[in-house]
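What you see is the complex with one protein chain gone and the rest in place.
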Amino acid sequence: MESGVLQPPLALRELRERVADANVRLVREGLVELTFGNASAVDREAGLVAIKPSGVPFTALCPDDIPVLELATGEIVAGTLRPSSDTPTHLALYRAFAGIGGVVHTHSPYATAWAQARLAIPCLGTTHADHFAGPVPVTRALREDEIAAGYEEATGRVIAETLGPTDPLAMPGVLVCSHGPFTWGAGPEEAVENAVALEVVAASTYRALRLAADVEPISEELLAKHFGRKHGPGSYYGQPS
Amino acid sequence: MESGVLQPPLALRELRERVADANVRLVREGLVELTFGNASAVDREAGLVAIKPSGVPFTALCPDDIPVLELATGEIVAGTLRPSSDTPTHLALYRAFAGIGGVVHTHSPYATAWAQARLAIPCLGTTHADHFAGPVPVTRALREDEIAAGYEEATGRVIAETLGPTDPLAMPGVLVCSHGPFTWGAGPEEAVENAVALEVVAASTYRALRLAADVEPISEELLAKHFGRKHGPGSYYGQPS
Amino acid sequence: MESGVLQPPLALRELRERVADANVRLVREGLVELTFGNASAVDREAGLVAIKPSGVPFTALCPDDIPVLELATGEIVAGTLRPSSDTPTHLALYRAFAGIGGVVHTHSPYATAWAQARLAIPCLGTTHADHFAGPVPVTRALREDEIAAGYEEATGRVIAETLGPTDPLAMPGVLVCSHGPFTWGAGPEEAVENAVALEVVAASTYRALRLAADVEPISEELLAKHFGRKHGPGSYYGQPS
Partner (left out) sequence: MESGVLQPPLALRELRERVADANVRLVREGLVELTFGNASAVDREAGLVAIKPSGVPFTALCPDDIPVLELATGEIVAGTLRPSSDTPTHLALYRAFAGIGGVVHTHSPYATAWAQARLAIPCLGTTHADHFAGPVPVTRALREDEIAAGYEEATGRVIAETLGPTDPLAMPGVLVCSHGPFTWGAGPEEAVENAVALEVVAASTYRALRLAADVEPISEELLAKHFGRKHGPGSYYGQPS
């Protein structure tokens, strides 16, 4: 199955397995239809990225099907299948956000509706605050010249531009205007969990605004309390690691 | 199981299998309830069409249950079951659109809501642009005389009238006013995928408009970029064939 | 398992099996949560009705669990379990509508929303017209005296009052105001199918009205065409029986 000239080191096997698992989980969680979506992971030490192959059904993914590329150049170093057409977006995110280890892109139903409405998702509840330390932002529309050449890389750049100086692990997702959500995390597993959480939040906030169009966002105190109890030095959610 | 006087040629076996598979997949994808929906395929060389039998549960479909008809005359040449009552619509579409190889009709939840609202689906996002090169149109209401005689064939004609000079593979679906969606493609598999995509798009656009009633359609550039990266000579999505 | 003094005739075995199957199918079709719902069937010749036992999980239903009652008196003639608390409603419907053989009650999500909104479902599409020959009506609210005594029987009477002289097989369902849908049919299988169709129609009409609040009902011609192609002497949908 392997035809590249470079034989990937043993550690890459695990990276490809985690990427295959993350992609399969996107389907199980109901976040993707057909082939709309992809997950990737980076090995910072090796400088390599593993990502879903383009247009291949999720159900059939094996670790050997997962293309591996150099983070610096985008050159393919393992795998015979063409990587996702969104690969330049993933690479741009790994370059812009040094602290992340996995990226997920979906067209999940409610998050995509917010992206198509070109609206940030306000923080109306604690489920949101458990994962995102504020409103989930939406990018500006891409310019004509960004669409014409290097479109996928520009998509990554506009996500980084939207996040600005915010810590990517405090806001692990952005809606791309008229497109859909990208999420990330410490690894591909966390990126998938943030994609699940973003869809849940997108749905409940959509409905809350139908019930009460002018409801206020939650207070800074409640937001900080919930984000802080799951993340950072004072966290006390989950088991001690 | 076969009682027709004509024994179908070997190649028809495959056509019937693909049609049986396409119909079963409509259920798996959540596009049909009860017996509301049907898929067909055409063998242009043989001049034959295979289609779902009428009112038969999807779960029980075997290739031998699939009726086969002459494209030119609608005469049944294989199979003992009565073909779908929508057969004249399928035949009309195969006659009007020379480039298509499969047709699907569903009453999928959101696409049907748009058809019942008598509204075209505007293109608000890239999921839409990946499959449909513009708004998905809705037909005019059928006239009294079209309902009174040859209703199902008139349904096919009004779809073709709605599409006009547009390439059917650039706009592989139309909403029939007060009824539901018809989609098509190079083969029955592509027709099913377009039915899935249409339902996804119908749902996300429904929700985007609840969030932002006056949101603008995406730019011509973004639409052309996304449709073009999946279809036509410059496409680079998926694996090389 | 059988403790009644009367041993039910052999034909009752089939009636109870069909009622057990119909109840289990309500769950499979996503029409009921917990124990909210029930299906029954009548044997007109024997004057007996079989119905779901009260408050028993659907998954565990065996034919021997299905209570059997006299249609005329409501007296239990077979089975050790207490019949559904909605039994008097079912009996009232069997008495009022001589042509029906099965009754189903659910709290299915969208049909119940219409019932709680106290609104009839207008006929906006052909899925609706395939099953219901006009708007699906909603009953008036029950009066205080009807709630105080004989509430469940009054529920059946108000359904019959709402239908008036309409043929129950042309309008095989009614929404009970602030409660939920009751459907019926030639047998319990048809009653379940009408419950499925009613939920589909309730959902698509809900959504169509969000998209276009003032959309008109379909024409009388289109309604008659679709209802007529599935029902009555000129029908041509499905297989010849």
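Quick notes on this one:
A, B and C are the chain letters, set down in written order, and residue numbers restart from 1 in every chain.
In this text, a residue touches a chain if its C-beta (ideal position, glycine included) is under 8 Å from a C-beta of that chain, and two chains touch if they have at least 3 such contacts.
Just so it is clear, the structure is predicted and the values come from calculations on it, not from any experiment.
Note that the absent chain touches A, C when the full complex is taken as a whole. Between the chain not shown and the residues A:73, A:166 or A:219, the one that touches is A:219. Interface note for the absent chain: among A:124, A:141, A:174 or A:191, the touching residue is A:124. From the options C:27, C:141 or C:170, the residue with contact to the chain not on display is C:141.
Interface note for the absent chain: among C:19, C:78 or C:115, the touching residue is C:115. Remark: the residues of subunit A touching the chain excluded from display are 124-127, 130, 193, 196-197, 200, 203-205, 207-212, 215, 218-219, 221-222, 225, 229, 236-240.
Within the entire complex, the positions of subunit C that touch the omitted partner chain are 33-36, 53-56, 81-82, 85, 107, 109-110, 112-119, 141-142, 144, 147-148, 151, 178-180, 206, 209-210.
Simple rule for what comes next: only the chains that are shown with their structure count from here on.
Taken as a contact graph, the chains are arranged in an open line, each linked only to its neighbours along the path. If you lay the C-alpha trace of subunit A over that of subunit B, the rotation comes to 90 degrees, to the nearest 5. Per-chain Cα centroids separate subunit A from subunit C by 47 Å.
In terms of their C-alpha centroids, the spacing between subunit B and subunit C amounts to 33 Å. Listed for subunit A are no residues, as none touches two or more other chains.
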